[in-house]
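Here the complex is missing a single protein chain, while all its other protein chains stay put.
So, chain A:
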Amino acid sequence: MQYFKRLLDVYIALEALFALSWCFSDAEPGPVAGSQSNGDRFKIEGRAIVPGVKTQDWISTARIQVEGEEYVGFLKTDGSFAVNDVPSGSYVVEIVSPSFRFDPVRVDITSKGKMRARLVNYIKTSEVIRQPYPLQIRSSGPHTYFMKRETWGWTDFLMNPMVMMMVLPLLIIVLLPKVVNTNDPEMRKEMEQSMNMLNPNPELPDVSEFMTKLFSKGSSKSGGGNKGSRSVALKRR
């Protein structure tokens, strides 16, 4: 059993090597391949899926292009496709649709007709990230052809942080003196008291305790959980 497994490993490694070496020693360019006999012509198969859209709504405008317009295929009513008469070589297969976006896939065909699909990478052309074959090409959504207009609304204007930063202090400066009558002696007293409340005063320990309590409660709430607050409360005691 062990022996068999090893053999399999060796086989896989060999195959990978072969694929890699083949990848570098590419097949002949187009015109030469075109003159080959029909015996070594192959078929690229696959299926295209647009999630959530019925096939009949989009297949009539779509088609499959292999290396530009060198080979062309059409979609069947169930979303599957086949491109016939493709000689061995390496090709970028792309589903072209004016409404949906599909990512291209590179398909390598060996001279014996072995197929392999991998991600298209134009910079590292020999990199192999395998894709399923027969191809399963899933649309990544509709094309975005249009730019968004910059619209203008009152809410946009008001919610602008700059505007808010300007408006709030303005309100405080303008409105506070009007609301609070500074001439009233009682009011002044109250304000002084509130100022003292804010200032840390050693003479008033209960206020500070109140404040810490308040803050600890607030922080524990933001921590999100009854448990936390209880534990804090316990510690306090």
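We adopt the following convention: a contact is a pair of C-beta atoms (placed from the backbone, for glycine too) under 8 Å apart; a residue touches a chain by one contact, two chains touch by 3 or more; residues count from 1.
One rule holds in what follows: contacts and distances are computed from a predicted model.
S.K.: From the list "ER membrane protein complex subunit 1", "Septin", "Myotubularin-related protein 9" or "Exostosin-like 1", give the UniProt name belonging to the chain omitted from this structure.
M.R.: UniProt lists the chain left out of the view as "ER membrane protein complex subunit 1".
S.K.: From the list A:I123, A:M162 or A:V179, which touches the chain that is not on show?
M.R.: Candidates A:I123, A:M162 or A:V179; residue touching the omitted chain: A:I123.
S.K.: One chain isn't shown here. Among A:V96, A:M115 or A:V128, which residue touches it?
M.R.: A:V96
S.K.: Sort through A:K76, A:R130, A:K189 or A:K213 and give me the one touching the missing partner chain.
M.R.: A:K76
S.K.: What does the interface between chain A and the hidden chain look like in terms of residue numbers?
M.R.: On the side of chain A, residues 26, 28-29, 31-32, 38, 43, 55-56, 59-61, 63, 65, 67-72, 74-77, 81-82, 84-85, 90, 94, 96, 98-99, 101, 120, 122-123, 125, 143-147, 149-150, 152 touch the unshown chain.
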